[in-house]
Every structure is written in structure tokens, then in C-alpha cells.
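Here it is, the structure, as C-alpha cells.
Removed from the display is one protein chain of the complex; every other protein chain stays in position.
Chain IDs A, B and C follow the sequence of writing; residue 1 opens each chain.
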Amino acid sequence: MGFWQRFLQLDRKWIFLGIAIVVIIPLIKPIGLPIKPTKPVIDLFTYIDTLGPESGPVMVVTGFDPSTMPELMPMEQALLRHCLTKGIPVISFGGLYPAYIGMAKMAIDEVSADFPDKKYGEDYVFLGFIPGVSAVILSIGIDIATTFGNDYYGTPIDSLPMLRGVKNYSDISLVVDVSGTSTPEYWLMYAQERYGVNIGVACTAVSAPAYYAFLQSGQFVGMMGGMKGAAEYEELMARKGYPTGRRNATIGMDSQSLAHLLIILLIILGNAGYFIVRRGERRRGIIRRKR
Amino acid sequence: MSISTSIWVWMAALLTLMVYSFLYKDNPFYRLAEHIFMGLSLGYTLTILWYNYIIPRVYEPLFLPPHQWSLIFPILLGIMTFGIFSKKYSWLIKYPLAFYVGGYAGLRIPLLLQSWIIRQVEASFLTPDKFTSLMSSINAILIFAGLFATLIYFYFSKKREHGFGAAAQVGIVFIMVAFGAAFGYTVMARISLLIGRMQFLIHDWLGIM
Amino acid sequence: MKKRVPLVITFVTGFIVIISFFIPHRPFGPLETDTLIWYSIILGFTLLIGVDSLVRLHVRQMRRRKEGWWYSIVFFTGFFYCLVIGIISIMRTPNPFQPGTIFFYGYKTILIPLQSTMFALLAFFVASASYRAFRARTLEATLLLIAAVIVMIGRVPAGYKLWTRLPGIANWVFNVLQMGAMRGIMIGVALGAVAMSLRLILGIERTYLS
Partner (left out) sequence: MILLLALAFSISAKDTPDDGGGSITVNVYNIPEGTARIELSRLEKGDMLYKEAGLIPIFKGECDDASVVDGIGYLYRGKAIAKDTFYIAEMEGFVTSSPQWFNKSRITVLIFLILFGSVVLTYIQLAKKNPEGLFIRKLPALDAIDEAVGRSTEMGKPVLFVPGLEGITDAGTLASLTILEMVGKKVAEYGSRVIHPNFDPIVMTTAQETLKTAFAEAGRPDAFNKDDVFYLTYEQFGFAAGVDGIMLRERPGAIFLQGYFYAESLILAETGYSIGAIQIAGTNATTQLPFFVAACDYVLLGEEMFAASAYISREPRLLGSIKGSDLAKVVLLFMIGAGVIFGTIAGIAKQGGNPTYMQIFNKMLEFLAKGAK
């Protein structure tokens, strides 16, 4: 078998090894390639940046579990950090499914630790999980207090100073659904279409293509897609001089670059080998037919 | 180099390596991790079920004051699903299933029409403001052509000859470009997951970074 | 008779839910949220059926001593460990996901790594699929290939370093070329789903009752 045949029969294990190496090296010694923010992320960032301490609170909804944490946790933390730095009141909602509350807790604990001056109940509030999915989204449109009853720690909603003037969506300036599933569509259908509240979305790279259609039709205010979206948001925060904490997404982007380059190389090599082998066979085939 | 001392981090790291051993070949370590995973996730699903459905939805509203007696009906319907365990009463499951299917279909129709069809058609309208610059007009026409050709590709009532076949060919070109873009985007998502796990192994476990 | 009543239930529920979308007035308006609650109660019960058939599968494997039956023991230990710990922590603290409970600890240190590692396996499979399955056999496959490469290179800082206009081109492929086709596919799938839901409500579609 010629070199190319053996090359195409390359065992999967070598490719796996290649990817592992290419991902690990930059994590140990980062390269620091420049990040260029794109329009959807800029739109989301500027919308939040225009808000201030007296505008309606931003509700950050946690919608991811461990399997999509690497992409979405940096996004949630960047959003919380941005709001707390600007003094924008922020409601962290523990999510529509029980699996997400642990993630929400991790995010709010890590970020609030960097803002000792911010007080719970006045600058940020943490609402726990309640069952019902779309029923929950609908009832927030009517009255937040009756929907939740009390916050994650058990204190009644109406005794939280921050939520005093906040009754339902008409008092909320933005809902950002940080989701690894299709919940942004629920927020679109049950919140934006029925109550007109602005919705931003922070999603995995795989669901970003589907949401571009909703972004272009103006249903979403802005969007962060994949770890690159998170890195862009961290970059915009840094450019404005806001504290970013450990920029996990940006560190990850170097490995992302190398991994992409390797995959593109694999595609080219795979096809080059495929065509060379096929042309070789056709040439030999012609020779045989000639005889 | 400060290797972590917590046995939980070690357990998580070992489990991660056991799962990745599948990449070398299907081996007992992987099978072990696979079955631990299936057992835990089943136990986990049952706990959520108990904590999220049975207590807040069934037990509390029924037995605690402001008794919502109307909840008897869905609970009765729910109990009928257990009919599936016995040969004789297996037809009982048809009733809760009927309610579940009716409710699900009824909810989806208006919302699908509103968000997936009307909203997308409305956004595809080429309003003059989309023709501000040369580039935006070309883009608007390309988006419209993409939609037009894709709908022709998914048209099943006509054989694909001459003109109609050509439009379908253009349609599949747009569709394949859309798939390529989505594939490229998804590669990013998968790689960032791997980066997340590697960060855990290198940073939290081995403490190198 | 056994088939007639369920069909009537499906029709009545579906019809009422559709009307309540259009009629905000007293009896119909709030019906939508009530149906959602009833719907999730029944969903909870169907989960239990799934759990039962899985436990029976593993019991059968163990009784028959099929090759690798001891894996089922591992399965049951994992299952009971998680169940017992879960129920205990529900007894003790109202929310088993409160970071203090053992259940959350087990969830965070065992289930999280397992689930996300399983998910991260995909990166390796994407790489090997790109090398082996990704052939420019036809015109369409070539286009899929080119678009994928453009987007992959454009969405990464390395691409920006190679040629500053690459991110712009990747975005153009996304916002323009991909938009029309994705919208066409969405409309098509949505029409199919609406037609199917109509058939379900009107009792024309009955496979779920077979």
C-alpha cells in the first residue's frame, strides 16, 4: 500500500493525541493572540453599559450545567462583574431547571467575593429555582414577588430593598439568558413577545447560528456565542478599564486558535490524500483498461 | 507545581482520565466509569423528580393549607401511567398520554406560527431601509435568494427537472454553506469544552498553570 | 371504546389551550399557565416509568450472569448511593442543591466531571471526523468544507492575525449566506411540526396510542 493509503488509514489515536497536545501547551505557556470584538457582543455590552444605578435591574438567568460550563461560566461572571462595577442592580436567577442552581451559586459567590463593598439585597439579589419552566417565565410577567415568594436564602422578596419598585418585566431593563439549551426561545416566546421586555442571549457556539436569525430580526438585543463571545466581552470590559478577574475565556482562546488550525490542517491533508489515492487508482485503472 | 490535596479533586481527575481512556480503546476502566455515570445520573434524576415534581407539585399543594383540590385530576392521570407495569391495565396509560399530547400540541401551534414562521417571514421582507448601501442591498438580495432557493429545495410536490431542478441545486448550495458555517461554529464549542476539562486537570489538579 | 376517550381528551385539551392563546378573558386566559403545571405533573410520572425499565434491564443482566454483569452491580451502587444521599439531604435541608449538602458535594465532584468529560469527548471525535469523514466528494460537500474552514479560521484570534479581514468574512458568511438557508429550514421544520400537532389534536395522528 502506497504512502498515501497508509497515511489515510492513520489510526484515530494519533489525531486524538495531536489535539490533546495542541490544547495543553498554550494553557501552560499562553501566547496572547489579539481579540477583535464582533457586533453582537458589542451590542450586548453597550446596551448594559448605558444602564446605571437608577435604571431597572438586569436579570441574569443561569441556564447551563457542567457540560457547557467552560463556555458559559465566563460569560455569566463577566455579565455579573459588569453590572456590579457599573452599580446596575442585578438579579441572578438560579434557572428554570434544578440542575443549574449549583452553577448559579458558584458564579455569584466567585464574583461577589471581588466586590466586598456591594451589599446583598441592595446591589444584587439571588433567586433560587422554582419548577414550571414556561409557567415561571409567564408569572414573572405578572408579579415577581408572588412567583418567587422568597429569594434563594429564604428572605421574602418584598423585604429586599433592591426589589422594592420592581414588580414585573416592565420594571426590568434586560433579561440575559445564559443558556446551553433552547431556553432562550422560551424567554423569546413567553417574555419578549408577551411582555415586550428586552432579551439578551449568551449561548454555546453550537446554538449561536440558530439565534442569528432572531438577532437579525431584532428579537434579541445582543448575543455572546461560544467561548470567543466570552473572550470578546472580557476584552470589552478590559478596554473600558473594568475589573475582569481571571480571564478564563481569553486564556482559552489561544488553545482554541491552535486547535482550529490543526483541524483545518487535518481537513486539507485528509482531502489531499483522498484525491491523490483516487487519481492514482484511476491512472492504474486506465493502464489496465488499455491492455 | 502544587498538586491538589483534596481527595475529591483527585477522584474527579481519575474519573476524567477513565473516561478519556475510551479514546485509546474500549476498556474495563471506561466501562466502570460509564456504569458509575449511568447509576449516578439515574439516582440524580430520581432525586430531582422527588424534589421538584412530587414535593412541590403533588404533596404540598394537596396536603398543606389552601388545598388545591383541582390537582387531584393531573395526579390521578399521572398515577394511571403506572398501568404500563401490568399487562392487563396497560391501556390505562392512554389517558394521561392523551392529556400530555393534547396540551403539548396545543401550546406549540400558536407559538411556532408566531416565532418560527410569521416573525421569520416578516424579517425576510425587503424594506427600503435595507438598501441603504450597495453592500447591504447585495446582502439583502443574497438572504432573500437563500430563503427562496431553500424553500424550493424542500418542495416535494414536483419532479426536479430543468428550471425547478436548477433552483433546487442553488438551494442545496446555500444549505451546505449554512451547514458548513454551523459545523465550523460547533467545532469551536467542542474545543472549548475540552479546554475547560484540560484547565481543570492542569490548573485545579496538577496546579501547573 | 378504549381509543375513543383518549382521543376526545387530546382534542379537548389541545382545543382549549389554543383558544386560551387567543382569548385573554377570565376562564381561558389563565388556563395556559394551569395546563403547563398539569402537564409537568404528568411528565414527572412518565419519568418514573423510564427509571423502572432501566432497573429491570440491569436486574436481568445480573440474573443471567451475562458477560460483564458485575458492571451492573457498579450501576446499582452508584444508583442507590445517589438516591439515598439525595433523599437524606432533602430531609435535612430543603434544597438538595444547597452547596452545603453531601448530595451537592457528590454532584459537584463526581457527576460534574463525568458529564462534562463525556461531553468534552466530542472535541476528539470532531477532530477525527474532520480528518476521515470530511471528504470533498461532491460540490455540496466541498462548499460545506470551505464554509466550515472560513468560519473556523475567522472566529479565532489566529485568523485575525493571519489576515485582518478574515473575521469580517466569517461574519459575512454567518449573517448573510447562512441566514437565508437557516430561515428556510426553520420555516420548513416549523410547518411540519404545526401540521403534526394539528393531526395530533384532531385525532388523525394516533401512533402514540398504539
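The rule we apply is simple: contacts are C-beta pairs under 8 Å (C-beta built on N, C-alpha and C of every residue); 3 or more make two chains touch, one makes a residue touch a chain.
Predicted model, so just to flag it, every value in this text is computed and none were measured.
Every shown chain touched by the omitted chain in the complete complex is listed here: A, B, C.
Across B:Met11, B:Ile72, B:Ile118 or B:Ile138, the single residue that touches the chain missing here is B:Ile118. In the full complex, chain B touches the omitted chain through residues 22, 26, 31, 34, 37-38, 41-42, 45, 84, 93, 97, 100-101, 104-105, 109-110, 113-115, 117-119, 121-122, 124-128, 131, 144, 147-148, 151, 154-160, 175-176, 179-180, 182-183, 186. Mapped onto chain C, contacts with the missing chain fall at residues 18, 21-26, 29-30, 46-47, 49-51, 53-54, 57, 115, 118-119, 121-122, 125-126, 128-130, 132-134, 141, 144, 148, 182, 185-189, 191-196, 198-200, 202, 204-205, 207-208, 210. Against the chain not shown here, chain A presents residues 12, 54-56, 67, 142-143, 165, 167-168, 170-171, 173, 193, 206-207, 209-210.
Note that in this section only the chains that are shown with their structure count from here on.
The interface with the greater count of contacting C-beta pairs, when A-C is set against A-B, is A-C. A separation of 3 Å divides the Cα centre of chain B from that of chain C.
Each chain gets a centre from the mean of its Cα atoms; for chain A and chain B, those two points are 15 Å apart. Touching two or more other chains at once are residues 32, 36-37, 40, 95, 107, 111-113, 115-116, 118-119, 123-124, 126, 130, 145, 148-149, 152, 155-156, 174-175, 178-179, 182-183, 186 of chain C.
For chain B, residues that reach two or more other chains under the stated contact definition are 23, 51-53, 57, 107, 111, 120, 123, 178, 181-182, 185-188, 191, 193-194, 196-197. The residues of chain C lying in touch with chain B in their complex are 2-3, 5-7, 9-18, 21-22, 32, 35-49, 51-52, 54, 68, 71-72, 74-83, 86-87, 90, 95-96, 103, 105-107, 109-126, 130, 139-141, 143-152, 155-156, 170, 172-191, 193-194, 196-198, 200-201, 208-209. Every residue of chain B that touches chain A in the complex is listed here, in rising order: 23-24, 48, 51-53, 56-57, 107, 111, 114-115, 119-120, 122-123, 178, 181-182, 185-189, 191-199, 202-203, 208-209.
Partner chain A is touched in their complex by these residues of chain C: 32-33, 36-37, 40, 95, 97, 99, 104, 107-108, 111-113, 115-116, 118-119, 123-124, 126-128, 130-132, 134-136, 145, 148-149, 152-153, 155-161, 167, 171, 174-175, 178-179, 182-183, 186.
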